[in-house]
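Only one protein chain is missing from this complex, and each of the others stays in its spot.
Chain IDs A, B and C follow the sequence of writing; residue 1 opens each chain.
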Amino acid sequence: MADPEKSIATGIIISNREIFKDHFLMILRVPADFRASVPGQFVMLRREEGDHPFLGRPFSIHSLYSMNGETVMEILYRISGMGTALIARLTADDRVTILGPLGRGFDVPVGKKKIVLVAGGMGIAPLFYLAEYCLEERRGELGETVLYFGAQSSHHLFGLDRLERLCSSLKLSTDDGTFGYHGPVTDLVAGDALSFERNDSTLFACGPYGMIKEMARIAEKFSIPCQVSVEEKMACGIGACLGCAVRASGENTSKRFMRVCKEGPVFDTREIDWNWREG
Amino acid sequence: MADPEKSIATGIIISNREIFKDHFLMILRVPADFRASVPGQFVMLRREEGDHPFLGRPFSIHSLYSMNGETVMEILYRISGMGTALIARLTADDRVTILGPLGRGFDVPVGKKKIVLVAGGMGIAPLFYLAEYCLEERRGELGETVLYFGAQSSHHLFGLDRLERLCSSLKLSTDDGTFGYHGPVTDLVAGDALSFERNDSTLFACGPYGMIKEMARIAEKFSIPCQVSVEEKMACGIGACLGCAVRASGENTSKRFMRVCKEGPVFDTREIDWNWREG
Amino acid sequence: MKDNNSRRLAVDIGGLVLKNPVMTASGTFGYGEEYAAYIDLSVLGAIVVKGLSITPREGNPPSRIMETASGMLNAVGLENVGVRAFIDEKLPFLREVDVPVIANILGDTVEEYCEVAHILSEAEGIHALEVNISCPNVAQGGIDFGVNPELAFKVTEGVKNATDLPVIVKLTPNVTDITEIAKSVEDAGADAISLINTLTGLSIDIEKRIPHLKNITGGLSGPAIKPVALRMVWEVVRAVSVPVIGVGGIMKAGDALEFLVAGARAVQVGTANFVNPRSTVEIIKGIAAYMERKGIDDIKDLIGTLKT
Partner (left out) sequence: MKDNNSRRLAVDIGGLVLKNPVMTASGTFGYGEEYAAYIDLSVLGAIVVKGLSITPREGNPPSRIMETASGMLNAVGLENVGVRAFIDEKLPFLREVDVPVIANILGDTVEEYCEVAHILSEAEGIHALEVNISCPNVAQGGIDFGVNPELAFKVTEGVKNATDLPVIVKLTPNVTDITEIAKSVEDAGADAISLINTLTGLSIDIEKRIPHLKNITGGLSGPAIKPVALRMVWEVVRAVSVPVIGVGGIMKAGDALEFLVAGARAVQVGTANFVNPRSTVEIIKGIAAYMERKGIDDIKDLIGTLKT
């Protein structure tokens, strides 16, 4: 049995600044023994003071590192409702309660050479951590890391300098054509997919539902394995409430629903029934 | 019809410090046109951020003055539950929403010479403002202002230096005998009451229910008019919810309950049926 | 009628046309005058006044209120000045304001309800009656009129016969099947139905081991009950054809919009008035702004548009 006391951490905010409209980067001091995490894992975060929002909110770990002997975690997030709006009001020295790291992260297979990351908007959050991991923990073993990054508009394509250092190449797109390819990032991936070595490449994607669904289609069409990070509303984050269901593919399995927080949030696209929700 | 926009003010906290265990003094910047108030009036105060506590909380105005061209209000309060605990966590620059000044304040009669203030614990909150008012607004017209101030223990008797400047004399008591008379402050008042000129004195009291009830008895026994500030739980503070009922004295009145927030919080002790609540 | 934003906000409740669908909830807005310092009363869809009985009532002893999580309990009881004092002392003020006045009425017997209804119908300046049927029927041993379809029918029928004003019947949520009661009052002739009144609740002071309210139990209101209110409104809207007025936990325009989308023809704002006396005005503005943003010209094109 794990040491219970360690499973719920207090994070102390170092900074929580707006990068561009409604998008924030939170940098937190976490306990030194905050358990090592795998990219793609997430945390349930809650304001320590007050009772609002009532439930914790799930966020991917955007980065986790040591600095001046302290363990620091970064969360990249967007205001998308009441909970995130309240979290965005936190300032330096405010405290948050953190459950995590939680769930199943990305599984970077041994021996594969090409890592293809595909981020849609905030989907960059866990993929940045994955890129860091590939470079820092798996250096040498892996081949090139290519990042496809699509967003609404040019100023949504942020952190490019940090990303440039982590990845072999960046392929950018915007919905409004203000930077890079004019159109969905999945177009770029589909266009290049033929050139990926089927047995030597893995796709890792995160973004809005429509985009990861499209990635599932591309993965199937080109027979390239693809891992996606999936989102569903969560109450507990630890597998108890069954709130975060996603429908499993395949008819013969008795388990029709999988828990995003426990079996996921990272799934192989083939594990999921992509008609599980409307949009 | 009053200008609606002016009736709800935003207060910005200058400081909110603990004077002694669980007792706080909040100093607030309020709008310049915060309407002139009479001592004994109160405000409904609510944290601007978040939804907790849900309802505003009533607090007597402890002081209201101009400083460096700004209007400043002071609130003296004690943590007595969830709402006040959350209010106590506010710090400089935090904002509160203020309704007020509300209710009927103390009525310092013209021509009376002796003003007797009787405070039990936090009951000092509005009486301090009343003492200031007597000295500053009614100077010359009134005779001496005597303050009877009783509290649990010596360190609960705070602000004595400021009070000494405002009042002609201070009579102090503590429940534990650590300072002044050992016993309830009402004993001190009862002991001196014979010496008060019936037609020339007015009693003003604020404190716990048992204490103001005792003041009602003393006032009746010695036939000295006594005004008390009464507390009841409040939801609206403006007379709409009928939550803050206090039973009116007299059998023949159709109005059995009066609203503390509207007909009060200051009542002549003879207006109230002192069996209206248990304790 | 078009408001500032040139959106049509007017709705019709059983023949009474309101300039917008936002009213105040009974018992939370006094007799209107208490809020005159805070808002321009004439912008409201309607004012529903505190429940009126045939003779004045003193209500329950204190403590009468207690805050709970995202809500409050009240056991004010049915304290009111009585219908005659209301007409003499409170109504003259309201007559001067250009706003429909709806009188909430209550009684211990069907006869009392009818008498209050009759007296109010004779008075000038009342635009509709709202029948609070969550009162105990003394003749039936104190069982609430509102939990029994037959009693609810009887009181509605009686009031309809006693008045020519539009009759709104206000339902209590403390029932197994709200649609059963709703259909019953519709059959009895109700022109509209409002819901919900408060849920019955209890809160205990564990230091003293006594209830926080002297009356022991009280009525729960505020955002805590909004999901229950919204569910019941949605159920009733599909069960009856008279207009439904949604009440319960409406604090902001978004809350009111949830009720309208669910099918409520109008809404009432209650506890929110205590927290922010300007709530109603902000909600009216917020509804207009939402319609503007969504390109909805007439509120009728919004009401009942929930896709399920």
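To be clear about the criterion, a contact is a pair of C-beta atoms (placed from the backbone, for glycine too) under 8 Å apart; a residue touches a chain by one contact, two chains touch by 3 or more.
Just so it is clear, the structure is predicted and the values come from calculations on it, not from any experiment.
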Please work out which displayed chains the absent chain touches and list them by label. A, C
Selected from C:P166, C:P211, C:P243 or C:P277 as touching the chain missing from the view: C:P211
For subunit A, which residues lie in contact with the unshown chain of the complex? 1-2, 4, 7-8, 46, 51, 53-56, 82-83, 97, 99, 232-247, 254, 256-257, 262, 276-277
Tell me which stretches of subunit C touch the chain missing from the display. 68-71, 73, 147, 174-177, 199-204, 206, 208-211, 216-218, 220, 222-228, 230-231, 234, 249, 254, 257-258, 261-262, 290, 305-308
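FYI, only the chains that are shown with their structure count from here on.
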Using only alpha carbons, which chain's centroid is the nearest to the whole structure's centroid? C
Taking CA centroids for every chain, report which one is farthest away from subunit A. B
Mean-CA-position distance for subunit C and subunit B (Å): 36
Distance between subunit A and subunit C based on Cα centroids, please, to the nearest Å. 47
Just give me the whole-number Å value for how far the CA centre of subunit A lies from that of subunit B. 55
Which residues of subunit C are in contact with two or more other chains? 69
Where subunit B touches two or more other chains at once, by residue number: 51
